[in-house]
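Removed: one protein chain of the complex. Kept in place: all other protein chains.
The block that comes next holds subunit A.
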Amino acid sequence: MRTPMRYPGFKRLLKLAVRPRAVEQDVDEELRFHLEMRAAAHEREGLSPTEARAAAEREFGDVASVREECVRIGHERERKMKRFLLWDALVQDVRYALRMLRHAPGFALVAVLTLGLGIGATTAIFSVVRGVLMRPLPFAEPERLVRMWQANPSQGVARGEVSPLDFADWKARQRSFEDMGTWWYVEGMSGSNLSGDGEPQRLPAAYVNDGFFSTLGVAPVLGRALLAGEHQPGHNAVAVISHGLWQRRFGGDRTLLGRTLTLDGLPITVVGVMPPGFSFPSERVDVWLSDSLIEESGIPRQRQVRWQSVVARLKPGVSLETARTEMNGVARQLAEEYPATNVQTSAVTVVPLHEAVTGDVRAGLMVLLGAVGFLLLIACVNVANLMLTRATARERELAVRAALGAGPVRLMGQLLTESLVLALLGGAFGLLLAVWGTELLLAFSVKQLPRLHEVRVDGAVLGFAMGATLFTGVLFGLLPALRAGSPQLAPVLKAAGRGTAGGGGARLRGALVVTEVALAVVLMAGAGLAVRSLMSLLSVEPGFRAEGAVVVSFSSSPAGRTSRQYLAEVLERVREVPGVQVAGTTRNLPLEGSGEPAPLVLPGQSQESAADAPRVNYLFVSNDYFRAMGIPLLRGRAFTTLDREGPPAMMVNDAFVRRFFPGEDVVGKAIQWGDATAPIVGVVGDVRQESLSEPAPPLVYVHVLQQSRSSVNLVVRGEGAPLQLAAAVRQAIWSVNPNQTITRITTLEEVVGGSVARPRLIAALLGLFAVLALVLGAVGIYGVLAYTVGQRQREIGVRLALGARPAEVLGMVLRNGMRLAGLGVALGVAGALVLSRVMSSILFGVAPHDPLTFGAVAVVLLGVALVACLVPARRAMRVDPAVSLRAE
């Protein structure tokens, strides 16, 4: 028998366990003893017993008050002792736990790594979820803010923009809102070129009304916001700029207020600087300008010209429901009063601003958070398993300690301390991973998530990590500790030295392995679905050829240079660039949005009936756009240079034909374009314009040079490396206008990649979690089987000695392991079938119960389990019967 471990402080603990005699009793006895001794001395001097006793008490003084004081000190001492012993016990436990871990470095390493991964991954995802979904928006009382859209129920449009005329009526007729603001901002489109003050620079700009800042409840840190009716034609426009721009471009110069900048060739006076962190409607916005500038630029002031986004602040105490009812009433009134323009837009969509900002990422993030939670659970189960295995191996040691008088509470405390020490080490490692992982996550997902600049590892995230750590510590400490709390002392002590495994322990470990495998299956199924979804997205035929084309985006200055001539000149120069085969332009690239919806009016229909007309998207493209994009011409002809100046011609896509002229030849038919009638000259193939997951919308293409539009995506196809080509194209643009700012240079393939960036991020993260889960599951199965084989070595030896063939032993161990794995897979598949439903909103082209995915997951997990079983099984097969019997 090996020497039992020495437990420092153990004797002291035993002493504490013996209930101390009451302090009062002690003091009484001590004082009585003293008085009796003194009385005896007096008797020896010749006094009578009564006299001796009286003399002793006289000499002593006030016995009662001395007793009282001694008792008081005694109680204080006891309290101090208890505190000391508790602290001492904790220190001892921690020290002991650390020593145990040092003696089992492999176990400690696996446990800390496992937990660190679980806690780190969970914390990283949580920090993103918190920043994006949970932090309140950085506005005053953000819970009262709502976003509003004009809805068009008959065409299934829930979120349409609003015209200034409708907005004015909304504002005048409602009573639910304290304040209402509007803006116009389109990513990559609305912006101004800052010139004349150093290097020309493109500034993303939002065009807002005077209620915009007051509705959000954020005031400038410097200067003031825009005022109502401030901008008068013929006067300088005014601007509020972002804190970032103020610092970057003007070095935080306070004298900037009142200075005049040149934006798009117009003089603009800076009147205010917003506080740092104010970034609405986008973190990219650097300048807020009055939206009267837009109307001035020639947008007709009509009810059906809808371009404003609306934010509003509910009055205190007004419910969302009340506001909805009221706004729908207003919309119905307007529909009655202006049937020509408003008959279809008879409803208003009112959504809390927070939901509007984060709505489309919520599902994906919650799936990720759930998945990472599963990973943490798997890590816990794995470590619990390890702990349990160790606890079983240490049963004898625990039994000895229990026999020595350590109560069950002490033993459980000791084991829990070990778990917590492990959890804290794992948590520290996890926190490192979390900080690092969050940064990595941010770097990879800048474009895919809103509010990312608000993501950080802050107090709440740290609290979460701490919570996760303590939770895991208790969770995986609990099982072994509970078992240790009630070790059946007698049998264990009797068996001491013979190394048997407790049967209950084996069952519990089996259950843990089953749990672990089941959790891994759920995670892998989720990841599998996400990957399949991504694959079906990527296999969607986008309708154009992405390879080999370069995109150069720019926005030509509206002042003087917007002319069609400018764009025509640029296109001509670009075509002359060596290596360029074809170049075309479009307002809206595929996968980046459909452009402007407008009513489709056929010749003979009155403009008044336009409100009832179906809406289609009009796209402005140049001659060679279709060739540059590789979009096939199905019928008719493409635009030619003649369409530039001559009477307008239109082209449509196949979806348009199917929707409006099914089975007919549309070439030669006409569409009303303003006052003119425009013939349809050709039909091209469908292009996924919104995203890969949405079908191609009906489109009407208009020759770009029929319209002066400021934002242009130049698509160039040619020979040579794409980026070299792009550089040459840029030079060609600059040769026409050296002040032209280029907003982006990319390839069509990157545009496609960008459109699937979010599903790709989710699939990649889920995949990573799934691989970790698989590894942890394999480690779990291997660990348990290896342990079992070790424990059963003697039994296996006996079997082999009695003539069992090694193959039978191998089979026995394999069956044992695969039974656990199989049960886990079955349970996991059942669980995944239920849980994968929550993913349906982020899946594309794959059912949440996709049999192929589930089958593949089951096969992969069983395969990995088989490998994990094989190693211990082969070891069992090679057990030497002689050796194991002799050991007996």
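Side notes on the structure shown:
As a convention for this text, a contact is a pair of C-beta atoms (placed from the backbone, for glycine too) under 8 Å apart; a residue touches a chain by one contact, two chains touch by 3 or more; residues count from 1.
The definition used in the following text is that contacts and distances are computed from a predicted model.
The listed choices are "sn-glycerol-3-phosphate transport system permease protein UgpA", "Aldehyde ferredoxin oxidoreductase", "Type I-E CRISPR-associated protein Cse1/CasA" or "PadR family transcriptional regulator"; the UniProt protein name belonging to the chain that is not shown reads "PadR family transcriptional regulator". The residue from A:A22, A:I73 or A:A676 that touches the chain not shown here is A:I73. One of A:G46, A:G61 or A:P578 touches the chain omitted from the figure, and that residue is A:G61.
The omitted chain makes contact with subunit A at the following residues, 26-27, 29-31, 33-34, 36-38, 59-63, 65-66, 69-70, 73-74, 76-77, 80.
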